[in-house]
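Missing here is one protein chain; the remaining ones are kept as they sit in the complex.
Labels for the chains are A and B, by order of writing; each one numbers its residues from 1.
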Amino acid sequence: MDSTVDFLRLILLSMVPFVLAGQGTMIGGRTGVFNVAQEGIMLTGASIGFLVSYLSGSNPLGMLAALVAGGIFGLLLAYLTTSLRMDQFVIGLALFFIGLGLSTLLPKLVIGVTLTPPLIPTIQDVPIPLISRIPFVGPILFNQNVLVYFSILLSVGFWYFLYHTKTGLELRSVGENPMAADSLGVNTVVMRYAAAIIGGMLIGLAGAYLPMVYTGTFTEGMVKGRGWLAIALTFFGGWNPMPILFGSLFFAGVEVLAYRVQVISSALPYQYLLMLPYVATILVMMVTFRKARVPAFLGQNYDREKRAL
Amino acid sequence: MMPVRRIIPYLIAIAASFAAAGIFIAAMGFDVGRAYATILFTSFRTPNGFVQTLLKFIPLTLQALAFTVPLSAGKFNIGGEGQMIVGAIGAAAVGILFPELPIYLLVPLVILAGVLAGALWGLIPAWLLYRFNINEILTTVLLNFVSFALIDIAATGPWRDPAAGHPTTIPISASGYLPMLIREPPLHSGLILAVLVVAAVYIFTSRTVSGYELVATGANPGAAAVFGINVRRMFVLSLVMAGAIAGLSGAIEVAGVQHRLIVGLQSNFLVLGLIIGLIAKGNNLAVPFVAFFIAVLEVGASAMQRTLMIPVEMVFIVEALVLLFVLLSDVVRRR
Partner (left out) sequence: MDDEAIVELRDIRKSFDANVALDGVSLSLLRAEIHGLLGGNGAGKTTLMNILYGLYRKDSGEILIRGQKVNIQSPRDAIQHKIGMVHQHFLQIGSYTVLENIVLGTEVAHRFTMNLEEEARKVQNLCERFGLQVDVKATLDTLPIGTRQKVEILKALYRGVEVLILDEPTTNLTPQEVDTLFESLREMVKEGMSIVFITHKLREVMGICDRITILREGRKITSMLRSDASEELFVRAMVGEDMNIEKSVFFARETYATASVDRTFTPILELKNLQLVSKEGVPLLKDINVAVYPGEILGVAGVAGNGQHELAECAAGVVRPTGGRIWMDGEDVTGASIADLAAKGLAYIPEDRLHDGFLPRANVAQNLILGYHRLQPYSDGRFIDWKTVFQKSREFIQEYNIKTGGPQDPGGNLSGGNIQRVMIARAFSMPCKLLVAHNPTRGLDIASMDFVYRKLLERKNRRNATLLISEDLDELMLMSDRIAVIYRGQILDVLERSRFDKYTIGRLMSGIREVA
């Protein structure tokens, strides 16, 4: 019984990077900005988050730094695509390269090359008084770290915002038909910038989560493809906040399962378990991709003065 | 060939990124002049440096082509790494399993095995795209991660070399080694293969009917389909070709350089290949020139880290900045 509780707790713990990166991708995508730089932004977020936390002794400060770094990536993405109208995929790749390079360069410059990488304390769990004592559900849902709560509240908040507020209606319209939105006075440029920046911030934070919760340090390649998986997750979730939240549970579940099985039985070579998240993602995509509902203008830039062909 | 005027934006981009990085390097307290001298000239100071550059040039060119060929059809192949690894596994397998074959049979077979294995690794995302309409960016990347596990299995399985400190296989049979062009410093004939591939790709895309259909597909798949081009087949073809080319790069590394399967052989060739392909703006003829330039920078970067303690990532940032400035120069030209 205990081990089931642990298992489920671990899933909720592990879903955070997926939720944050997924929602970050989603919000930008709903305005038509298709971010494919997640892997690089998460790496930079992990690297900068770790370094600032190490230097300042404060994890929250590290998270803030990761938010800012991610926001800058988002700003660059918005500027280069929305204002300069460059190809979104190409710019996404370019930002991925930059994030990749920065994330390995900065630790070498700040800490230098050592055999024993320094550690930061991982963030603590914050049990919610009273409810965290409810048997079974309590420890799983209400005795987690701050970012787990944040992920859940963020997802619900995004859902309500997109479907039950005036600004949400306007934001979605920019991704569905920017010409229509523009012609009615909706500020498509501000929407795209805001969504890309907020999205970048969330993705950066997703990266910082990794050293602050899992390992206590930064290692090259620690994101392990979760940035790319976040893109797949966003497609499964139909670019919709609540399905993305639930989809994250699935991805986290596969990750935790692979880890658990590896620990329990050494009969299966561990490499097969390493493959599991990626293969599982491909299999799920085979089932869901056909029906995925995608914002109509995802990945396309809008130029008001472009004359209709 | 290429008119001089067209190179100017590239030169400006290079100068600008060197300047930007230079400020950073100086701020960190390093000697900028020596750093740049090392980066740019190491390749040309010694014969060994030049050969090292050529040895990097080969996989970089092939990785870049593995990206630009599907790009002509509008598809993004980010899986060159996995395709290279799987190609290397195939090549090493043949090289280890058939030691009794003479050199004129084993070498072609080893190379062929690599090409086919890579082609297969490109066929999977191609089929997923064809049948389920799954975005190839995702599938190619995911298969990279799967290939990491596969090479780990291969290098720690029955072929593993127990004497090595790092996961590696036993060497392939000597009759599987690529013949050398020069013995000292060691330059293998993979260079010829790379040049042949460049020529073949160029002729294919610019002169054949299928090459035209590929380009038309990339320019507007809807219109291409309306006018009779089997667009989905073009996507598959381009991704399989890309896989074959990337698989070749893996086979060459095994048969020409390391003579065994080493985990990590893919190095950073994929990311650099993507950067090269993007800087070359998908132009297959420009790829080898850009690849050579990047190879020079990479050789220089290692030397710089050894002698001046400046991290190699600094050069990577320079390369990424060159890409960014080249892209921006397009915007400037538009205005």
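Convention: a residue touches a chain if its C-beta (ideal position, glycine included) is under 8 Å from a C-beta of that chain, and two chains touch if they have at least 3 such contacts.
Just so we're clear, the structure is a prediction, and the values are computed from it rather than from any experiment.
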| item | value |
| --- | --- |
| Selected residue (touches chain absent from view) among B:M28, B:A164 or B:V226 | B:V226 |
| Contacting the left-out chain in the complete assembly, out of A:M179, A:V261 or A:A292 | A:M179 |
| Chain not shown: contacting residue from B:V32, B:I111, B:A216 or B:I262 | B:A216 |
| Where the unshown chain meets subunit A, residue by residue | 163-167, 169-170, 173, 176-177, 179-187, 296, 304-305, 307-309 |
| Contacts of subunit B with the absent chain, listed as residue ranges | 207-209, 212-213, 215-216, 218-220, 222-228 |
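We adopt the following convention: only the chains that are shown with their structure count from here on.
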| item | value |
| --- | --- |
| Complex contact set, residues of subunit A against subunit B | 36, 80, 84-86, 89-91, 93-94, 97-98, 100-102, 104-105, 108-109, 224-225, 228-229, 231-232, 235, 269, 271-272, 274-275, 278-279, 281-282, 285-286, 289-290 |
| Subunit B residues touching subunit A - in the complex, by the definition given at the top | 28, 76, 78, 128, 131-135, 137-139, 141-146, 148-150, 152-153, 271, 274-275, 278, 311, 313-314, 316-317, 319-321, 323-324, 327-328, 330-331 |
